[in-house]
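For this view, one protein chain was removed and the others were kept in their places.
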Amino acid sequence: MSRTKIVLAGEGGQGVQSVAKILVEAGYEAGKQVLYIPNFGVEQRGGVSIAFCQIADETIGEPRFAKGDIIIMLSDRAIDRCSTYVDENSVVVYDTSVCTKKPEIKCKEIIGVDANKIANEQLSARVFNIIILGVLLEATHVLELGDIKNAMEQALGKKFAAKPELRELNYKALEMGMGLVKDRAAV
Amino acid sequence: MSEILTMPPNLPDAQNAEVGASKFCPGCGHGITLKALAKAVDELGIKQKTVFGCDIGCSLLAWNYMDLDTVQTHHGRTTPVIYGFTRANPEAIGIAYMGDGGGLAIGAQHLVNATVRGERMLIIVVNNTNYGMTGGQMSPTTMPGQKTETTPYGRDCSVTGKPAKAAEMVAAIADPQKSFVARSSVSNMMKLKQTFVKALKNVENGGFSFVEVLSICPLNWRTNNVDTFGRLAQMEEFFEVKEFLVPEGV
Partner (left out) sequence: MVNKLIKEDTKMFLTGNEVLAYAANSAEAEFMYGYPITPQNEIMHTWCKLLPKTGAGFLQTEDEISAGFSTIGGILAGKRAFTATAGPGNVIMQDAQSMAEMMRIPFVCAVMQRGGPSTATVIYAQQETRLTCFGGNGEGFRIVYSTAGHQDLYDYMIKAFNTAWKYRFPTYVLADGYQGKMREPVVLYDPASRGISMVPTTKALLAEGQIGVDRKSAHLRNTYNMEEELMGVLEGYKADYEKMSEEVQEWEEYKAEDAEILVIAHGIVARSARTAIDELREKGIKAGLFRPITIRPLAVKPLRAAVSRAKQILFTESANGQLAQMVLEKLYGLNTPYSTLFKMGVGVTGDDIVNKVESMAAAAV
């Protein structure tokens, strides 16, 4: 039985929930069992935004889990808030160009990516979260790239139709995100 | 003599003949008010489509007083039950019947919001300046200086504020195009009935109506007949008896 438990955390406005939605929609369309809980405390505007996602082959039991397989931390506050979901089997991803510190947590692996910098300098600040989605995809292989592209088409299709170059921009962001993890593997 | 004793009482059709003797205290204003309301229902011929809701407090004793489909609710909650009903059944004429406590204290939010939304119903607040059923405590409309169980030395407005004027408040926030708002008194039953007729006609036209009825409570006031109506006259000076809003077609 395979189940991937994902925590995505960042500041409000970083697009954490949008990425989570695309991810779980992709999982749903791919025929997987999926379960997604957005955090929705009174902190939701101006606080740490967290998405708890599960993608599995069989029926998912617990809606909230104690420890994640991959925890993505996109701000200093997200590091502080989400270290509790990390154990020795977790992979931790953090953005080196946003966070001012490295997560000091015992875990399987810590991956630093400079997605924010890349987005700002090479693509567009708006696709920061799509780079993160690429990172997540490559780090977990929980879904196929095609599944994600289909879900992006569903979520952003209208915008793509109006501005076809947006599609290319998003695809490029996705691929660059995947590349960040692949390159790390080659080191 | 025996002929007279067996004469049937002259009851409006919308009043329940089976109740027998009134359950209200001797001299209570509810009997007068309800009879005037029943006559108004008769006059408009709306008995078969009227739903009557009564509150907690003395008004709950009206639960079987009318020959109308009736529901007795909780303290202050008759207004939402009745607008819940008329929202679901827009053909119905809804009447919410309550005292000054139910209308202006515990149920005030419903009165305010039903007014603002222009709910298609008639709200009747029978104002006898005290909580009768619970033994005569101060209510929002207790007169300055009036002795009640919780103001045994007279209502001190420097402590409690001044009496609430329901009709003025409702008139201030109601839509004048669609709302009938009036204050009437049990001192003039025919006029009271006419006020109810207008109020119900406005509801039939799709509007919102509010009638505050100045009423009497000799038991808790501890007044005899003369003093009771003397005090009612004082109330009529303090609470202006008039039609505040009368929309066209009423």
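Note that the chains take the letters A and B in the order they are written out, and that residue 1 is the start of every chain.
Definition applied: a residue touches a chain if its C-beta (ideal position, glycine included) is under 8 Å from a C-beta of that chain, and two chains touch if they have at least 3 such contacts.
These figures come from a predicted structure and were not determined experimentally.
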item: Visible chains that the absent chain touches, using the contact criterion stated earlier; value: A, B
item: Which of A:36, A:94 or A:128 contacts the chain that the document leaves out; value: A:36
item: Given B:47, B:178 or B:191, the one touching the chain that is not displayed; value: B:47
item: Hidden partner chain, touching residue among B:27, B:84 or B:118; value: B:84
item: Chain B, residues in touch with the chain not shown (by the definition above); value: 13, 16, 47-49, 51, 56, 60, 63-64, 66-74, 77, 79-89, 92, 109-110, 112-113
item: Touch residues of chain A, complete complex, unshown partner; value: 1, 24-25, 28, 33-42, 60-67
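Everything below uses one rule, namely that only the chains that are shown with their structure count from here on.
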item: Distance between chain centroids, defined by C-alpha means - chain A, chain B (Å); value: 63
